[in-house]
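A single protein chain has been removed from this complex, and every other one stays in its place.
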Amino acid sequence: MNRQLKFFEAIREATDQAMERDPAVYIVGLGVPDPKGIFGTTLGLQEKYGTTRVQDMPLSENAMTGVALGSALVGMRPIITHQRVDFALVAMEQMVNQAAKWHYMFGGKAKVPMVVRMIIGRGWGQGPQHSQSLQAWFAHIPGLKVVMPTTAHDAKGLLAAAIEDNNPVVFIEHRWLHNISDEVPEEYYTVPLGSARVMREGNDVTIVGTSYMALEAVRAAERLRADDVSAEVIDLRTIRPWDVETVLGSVRKTGRLVVTDTASAAFGVSAEIVATVLECEFASMKTAPVRIALPDHPCPTSPALSNHYYPRADHIVRGVQRMMGIEPTTDMPAMTPHQKLDVPDPSFKGPF
Amino acid sequence: MNRQLKFFEAIREATDQAMERDPAVYIVGLGVPDPKGIFGTTLGLQEKYGTTRVQDMPLSENAMTGVALGSALVGMRPIITHQRVDFALVAMEQMVNQAAKWHYMFGGKAKVPMVVRMIIGRGWGQGPQHSQSLQAWFAHIPGLKVVMPTTAHDAKGLLAAAIEDNNPVVFIEHRWLHNISDEVPEEYYTVPLGSARVMREGNDVTIVGTSYMALEAVRAAERLRADDVSAEVIDLRTIRPWDVETVLGSVRKTGRLVVTDTASAAFGVSAEIVATVLECEFASMKTAPVRIALPDHPCPTSPALSNHYYPRADHIVRGVQRMMGIEPTTDMPAMTPHQKLDVPDPSFKGPF
Amino acid sequence: MPQLFDSQLHFKLYKEMLRIRIVENSIAEHYGEQEMRCPVHLSIGQEAAEAGACAALERRDYVLSGHRSHGHYLAKGGNLKAMMAEIYGKATGCAGGKGGSMHLVDIDAGFLGAAPIVGSTIPIAAGVAFASQMRDEDRVVMVFLGDGATETGVFYESVNFAALKNLPIVFLVENNFYSVYSPMDVRQKGDHRIIDIARAHGVEAHQADGNDLDLVYQISSKAVNKARAGGGPSLLEFITYRWREHCGHGYDNDIGYRTEAEFLSWKERDPVAAYERKLIARGLATQHEMDLMANELKQEAEEAIAYAKQGPWPELDTLSSQVYAN
Partner (left out) sequence: MPQLFDSQLHFKLYKEMLRIRIVENSIAEHYGEQEMRCPVHLSIGQEAAEAGACAALERRDYVLSGHRSHGHYLAKGGNLKAMMAEIYGKATGCAGGKGGSMHLVDIDAGFLGAAPIVGSTIPIAAGVAFASQMRDEDRVVMVFLGDGATETGVFYESVNFAALKNLPIVFLVENNFYSVYSPMDVRQKGDHRIIDIARAHGVEAHQADGNDLDLVYQISSKAVNKARAGGGPSLLEFITYRWREHCGHGYDNDIGYRTEAEFLSWKERDPVAAYERKLIARGLATQHEMDLMANELKQEAEEAIAYAKQGPWPELDTLSSQVYAN
């Protein structure tokens, strides 16, 4: 069929189809039914499903997370949305002490099928409080699942799977992916949680990426062909549980590992991937592993600074070159604020 | 002088001396002036410093964290206490979006000298919501510092240093350390944040431990002598910033790394230590690294289960033996609930 | 709702209240054996509020609670043996030993769960009520909380949401004057009344003597009936007193946060003794009948403890199971 859909449309379609299939599914969040519809992902749903199944809410993220949880206990399947990961920080108690633990701590008597959508802001001066990437926090908590789709296809299938799942699933969307298109089947389908996607096969180095950084990894792999390096790119897709087997299998083949993540390297998801691979495949490794992720400080607002805050394909290329003892073929492009690196592509205009 | 002091007394002494030296220091927290005095750590302070500098508070941890922050902005030096890490989950927004970022995001114009004391519960059925160990969360956040003392000596010196520090410092106390004694000088002193302590020197393997697990590591090192293994034990003491140089130096010598932490291994502090060491010292490593930390599920309440939840010296010994290809000399003691492994020593009685 | 001046009802209310007293006393007696290896928060002294409020509910209604939940669990019809076994950490416990005293659950009885992070189950209860409303079910939710819990932000957020949506929920506050050892005056302004705050949100609210079993039952019944009829949420604040230490089985009037005299004045207002006097005065029960019942209940409690003690420990393979639901 070759139907192209944008990532945000794929999210909407998955929600729509899930709501159609199961009357227990409902969606609640600040601005869900508003004219912007969470970056377009919820547009039209209230018209179709009414004001009970598609709801706005008070500015009370912690209580509303509890409300979603409570409704899930008795059979509803809530989706709760946060326009920034940062806003969800007020809801950590409900997410971590409660949602993650009710199944275990009641000996299996309770279950909490809920999806918590969170968006990672980036660019256009989102700054220190609108751009955090806290997947490592959620991944550290047994009882939660954590999903970070990269492609529109996976966004649809993973969201459908998250909604079908009988556990609390944190579904993290990177703002710079919302307008990226790819082929998305019209019919309902799921992509199983916990399986990675090999985006590109290769033999010399394994690059594991999360979310938007998986795209930068693909770009890096293309550039590395000039150095005769064949890079395998793995989009992790699910952070918890993550697809250990696919990653280990790749590393057994390549003997080299680069991990690139949208969050800080320090105590982040990339550390866990590196640690697990080195514990399990030390003998296969030809070189030290490399992490390409955010530096260890908050995100500044000025484009002159934030443009240098985010790693890009170049950094990945450099990492691989260093690891393989290759003299850099390309100079890292000097960056100036005039390059407008704080927007993903010309279709994206500030302020949001 | 050889004065012996318990860890909880050392905490109290550091607080007392800091309050005496600096009128800007005050302490607030649920139960701070009550008859139990936060496991004895605040006993007598209100009598000495009055009801303004030693305060109880409403059951409002999020706002009170903001209150501490606000007072710090204008020159106070608050200490806020939480009797469990788990309770502090309601305060993540203030800790992470605010306290950690005000210095950076205002271009250095603001500073937030505050200490947030949190206690990790363990044993006597603390269960899923009273025993979490979330140092990895705080360590992932630039702008915070994270301290986990193991000895009474360090508890005093690190708390004094944390209070002197001009940044938000998360100070995590393990409940099973409160009654452990060692030599503690009477006079005021600080132990610099960011420096590890080599608790035992050795040549064959480096065991890095945090908090209570550093003690288990010392026990393991003693047992390993029977296998002719000389283990170096490093008590990390500060988790952020951590003492990379001391750890790398040790690994350069031993070529082997075990990391043991009080939290889940998955996406935890132990992953960061392993990842950094492998990135920096891949060539020095003789074997794959090993993590000995909590399994990837919540803490159960029944002693029959929780006794098997927590790793102990045996697990560390086993890890080293496996790593070095040594046949186990000792059998892992079979555990039954009757062993009362849910209490640290006979002086410790439930329920708290 | 059964008729109030029906002698059977009186006896039923009395029995529910007495049962909590007797079970809690049994726990207190055995706790020193150090076989119940988890924190327990006894509600001796507060039984009238717990029994009276739950008696207003139907079995299909739901209850959620916090750290001090034994009484709510029992009053809602939770299985006693499963509760004891849970406190003893046994496989036969209501949560398979994973929860302990602070995490009781009995889905069949409509006791959806208790959790000890103060304030946390309040929005969860609102969510259950929200689901009930969305599905047009005929169920009411009651959530128990203490005076301390009314200081948590999530409590206010939940009250606002319940008012906004007109949810079928009753916020049931047992005000026992203390949050652990912290008295009111370090936590709330002198003239602060939680019912005023609820009313300001447009939530009907009443404050009453929580040691008066009939009164608690009457007020709770009205609130429950109103909620069931689509009349929306209520907040009920019952004034009462915890006799034993905050956590554990002993007394702690000697440690300094409250006086022995205060405790004794509340002991004189013992809800159980008061109701016994009332039943006798009104000729609704004889001392003999009440003694018989007490004996029966004591036996039931001791049987539950014996059941708990002899129950098997959870299998080791349950340690890492039930992390995720299928």
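Note that the chains are named A, B and C in the order they appear, and that numbering of residues resets to 1 at the start of each chain.
FYI, a residue touches a chain if its C-beta (ideal position, glycine included) is under 8 Å from a C-beta of that chain, and two chains touch if they have at least 3 such contacts.
Keep in mind that this is a model prediction, so the values were computed, not measured.
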Chains still shown that are in contact with the chain withheld from the display: A, B, C
Sole contact to the chain not displayed, among C:Arg193, C:His206 or C:Lys278: C:Arg193
Identified contact with the non-displayed chain, of B:Ala110, B:Cys280 or B:Met324: B:Ala110
Option touching the unshown chain, where A:Asp56, A:Glu183 or A:Glu245 are the choices: A:Asp56
Residue among B:Trp102, B:Trp124, B:Tyr212 or B:Tyr310 touching the omitted chain: B:Trp102
Interface residues of chain C (partner: the chain not displayed): 151-157, 160, 163-164, 186-193, 196-197, 199-202
Residues belonging to chain A that touch the chain removed from view: 30-31, 34-36, 55-60, 62-63, 86-87, 89-90, 124-130, 295-298, 300-305, 308-309, 337, 342, 349-352
Chain B residues touching the omitted chain (full complex): 26, 52-53, 57-58, 60, 62-76, 93-94, 97-98, 102-113, 142-143, 145, 166-167
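Throughout what follows, only the chains that are shown with their structure count from here on.
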Per-chain CA centroid nearest to the all-protein CA mean: B
For chain A paired with chain B, centre-to-centre distance based on mean C-alpha positions, whole Å: 31
Length of the line joining the C-alpha centres of chain B and chain C, rounded to whole Å: 36
Junction residues of chain C, two or more chains touched: 93, 95, 97-99, 103, 115, 117, 153-154, 318, 323
Per-residue multi-chain contacts in chain A, two or more chains: 62, 93, 97, 104-105, 142-143
